[in-house]
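Report on the structure given below.
Apart from one protein chain that is not included, each protein chain of the complex appears where it belongs.
Lettered A, B and C in written order, each chain numbered from 1.
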């Protein structure tokens, strides 16, 4: 999948959250947990903790290992913690938008970490400001904090539940106070959130791969429309449903692109999902070829599935340099034209004279596909048959995945055949929606970016969107 | 392969060298070339350049992207450059041992970059010191510079050739002066060194993968015992043989472990070599099992080969966290015991109840294998059949690969069956030497670490070695 | 003056503010202006700018030159800017308390920088929270932003004026919006704030020394109880009085200790003020001695004044190491006892056998004086006559100067004679209040820390203060 761009006036984030409740070494565990979720966001990260009396918070712009030196970790005291890794924002944001947010209040401080996107944020913000709220970030998440109106007379739990009924969109929220950890998942279940146990306490994570990293045992997923509350000294976690209109609409792109292959989402392993997609691609669109290759890292599973199903050998025809980091000096246009390669190298001796099946997870704008196919042909491939592990992306996402705007999505305005010509493939095939559902164990998935069937209202008229030139 | 340890009193290095001769943007190209060779050494790196009048050099401890900010690159002027990436040294060394070395001399400055190990360094050093030489590093490479005795009356080319006849061991040398670039490869051809062309100039690299990174075209390998000399304004490179006793003994571990899968070494692609090893493992040691898994990254090719040959599906049973870097805070012993995992995670849902074929490239001390097998059993694997992509490593390497000491090599003192019990595998098989040779296209390989047949004298008596407790 | 400590549960700050209105290079000018105010706060700094359309903000923990690399400066676009340097906070705070604060609002963003302390902050905060406000820092300044309740129907200028009538204490506020820059100074004039002109625009600064740094010309001071408003496209700045109960009570410690000697505060040059204090000390408390020395840097002016008036030669008997910075490794207790000196060195050859007049600006806890007198005696001084450039500090400050708590102030519980014995001086004299007033050109000064006459209500009962163990 290509480097994604943002819808300009709206901060959308694909992020990761991790939390620990009542465990020794909560801060260190959060550090290792966030590190396992680093693929969900590399631009910023933060950790907030509580020792039951005080709350602490540290955050910064960069990788978990860059931001949290030993010194910062030791400042974060306590046995409860929540953490956040944040995806890039195209210029906007900066340190003020890095989560968790920490709010000070005479009824008790609270910290907030959020993965997702709230679709009715604009209206809520205007309402809150007219009531006197002042915002210090451009993030949706701060809106939620202002919605949680609390006073000394009633429990904050009630206030949070009320606030949840007011927001619409995709979200997994972690809210930490000195007494409690709240986990909230939107009523469509668009974003993942799982609970595990560890040494008598609890951990919670956007993806189960972080449980392996900290030695925790998977317990269950938070359900759509559910708020789970852990409380100090309480025997059991409480479960609250804050909506009756509940659906299972897990984001298909979590399986296709975002999640780590060793995570299980709603009971389905991501590597297996992708490998099945590869097998189904081989069934739906077989081709006579010499080798199968995948674009590292996210398309390897599907490529192996295709190879196994088709009996065409899988080869490492493209290699990714694993030392590409944030400090890399980009080659100038001149050097790029002369063939200096950033991340991916073709393996000439494997490609020369070969008919190649190239597996990619998705096509967004088409520019990366074009570049890779050009690179493979230059390296000697004689035919290139592109097979894509999901349907055509024809609609923007409003739930936290930055699949670019209508105008930039190549499939919005081009047929499969047109796309094939544009990227210069010999043949091109996109996996069917049906196959995707089959790979997902027949769970219902949100496929809005393929078919436009958004599970929520969008709070913006088509006209408005078009006028603003965003779709 | 496990984290390797050093033979204490001798600095051995598996490193990478890259050079550019008479190309625009020589410094940037070297930066990208070294970046492609980063897997050969992560502890330090440096670049020396020449603009025909002056020589420049910058170096530091860290990754290429960490050391070379844009500012350092702009200081390195010129159209010729050599660079070096350096493997860790167990405490010794520091910045003084980071290459290229730059020597100032009234007959002209020269810079030196070296991959390999000189086995008669001890004697040469004593001889040189008794003649008045003073050393500023503990590196073998500095010795070579002192051997190149030059005066105004004779050409430095003659002096370098003479010096080459005095050293024994494994090496690929790059020597840059304001007029020339010299490439030298030891007479056994133990370390790789290839030449490419780029925009009318030349590039040279330890591995061909760096040619793809900079857009260069492979020309040929430097031959064992050959010195190639590029000279400004000369029409053609010159080739000199400095030895008549020439052999092809490429280090087998370059194929098995060190090199990047997209490199071709002496005409054989590394991924293909490893995949063939996997196929031959399946032929030599078949087993009834449910899935094949490999230890990332170096064993994936062999695992896929095994899967294809055996028709057992390949799965991503182990995932490596790609964000593990140098600044990572290691988990405490306590956390490690509780299951906090550094780099590798098992994928529980793929492993539970499965009979697993586990492919690894080699076994050195056995501790990593033990840990991984334990991790896989914990995750639910019912049988674990270990297949190793090379023979048992029973002898230390003196040519720049740090395969630990005699005492630490598990296979020195244990039979295959004993190793199997120690690492707790159900079955264990090491690939045969014959298969390795077959994978290498019947090229001769140095297999001294498997069979003790060292291609050079060692300049140390067995007794001496044993007394010092090193073997 | 000694290293100051904080009253634990209240963040007090001696800080500096600087602003630029409608000038080219507003960001760079603010950088240089803040750099000139660096002595007022070394722990953190920030700059907020406006280009008339958008507001930008960058901040960090450290010196101006550390935080603002060229890269950060270039992000700050616009022709208007406000900046802030922040004094240390004993552990609390962190990046969230670094100013300027930036608030997002649908009626227009605004940034806020504040030097001073609000004494009725506790009550205001409770009131605001009960109305729904949520705070993200522990700073007084955020309170003010919440007081500025604005809606679309009325001008923000009115809202700011209303908010100013609600807060009590010491403050110089800068408020920047896309259209305006507001300057506000408390009705007692406790904190300084001056206006200058530069290339057709305006600059504003806590101290006039920053005008010299940027090439600006002093215009006038903001008056106590005055709000000055600069507006884009307006011909003249507007002046609003928000209080009728106006007094001139400039903090005496600004002259005595805080301000830079090249600043003029309310028309009186600080170096001249201090030199006059030295002269008056020589008149009030003459002594027979061989040399006069001052503690660098803040006591040098007074020492020279004493020397000139007394005709006793001034000598550099104490030297300060100018390279002491934030990264200095403190000597261990053991090394300190062995005589390792951090910052100040005595000049043995000037001191041996001499009767010394030692000038210091103030005595807070007495520990520094004790240490310096010990150091001078060890270096051979035979008599040490201490002369202090202000009266005894017997009361804590509530207006932003951290003069420690009642309990820690040595003069709260000790007479002059007792202090003399404790610090082991031969004689000791504190300057009279009358002399201080004379040095200040007969302007009225706030001398609450000497005489307890606080110019505002304190909003805390004595009992409450005592119970909390702070006084």
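Worth pointing out:
Keep in mind that, in the parts below, contacts are C-beta pairs under 8 Å (C-beta built on N, C-alpha and C of every residue); 3 or more make two chains touch, one makes a residue touch a chain.
On a predicted model such as this, the values are computed, not experimentally measured, just so you know.
Here is the thing to keep in mind: the chain we left out touches B, C in the whole complex. Of the candidate positions C:284, C:308 or C:383, contact with the unshown chain belongs to C:308.
Within the full complex, the residue among C:341, C:434 or C:453 touching the omitted chain is C:341. When the full complex is taken into account, the listed residue touching the unshown chain is B:96, out of B:66, B:96, B:162 or B:290.
Summarising the interface, chain C meets the missing chain with residues 25, 28-29, 31-32, 35-36, 38-39, 63-66, 68-70, 73, 198-199, 209, 212-216, 218, 260-262, 264, 269, 271-272, 275, 297, 300-301, 304, 307-308, 313-316, 319, 321-323, 325, 327-329, 331-332, 334-335, 338-341, 345-350. Although one chain is hidden here, its contacts on chain B can still be listed: residues 57-58, 94-96, 101-107, 125-126, 129-138, 145-146, 149, 151.
Assume only the chains that are shown with their structure count from here on.
A simple rule picks the central chain: find each chain's mean C-alpha point, then take the one closest to the mean of all protein C-alpha atoms, which gives A.
Chain centres computed from CA atoms place B at the largest separation from chain C.
Chain B has its Cα centroid 37 Å from the Cα centroid of chain A. Annotation for chain A: no residues touch two or more other chains.
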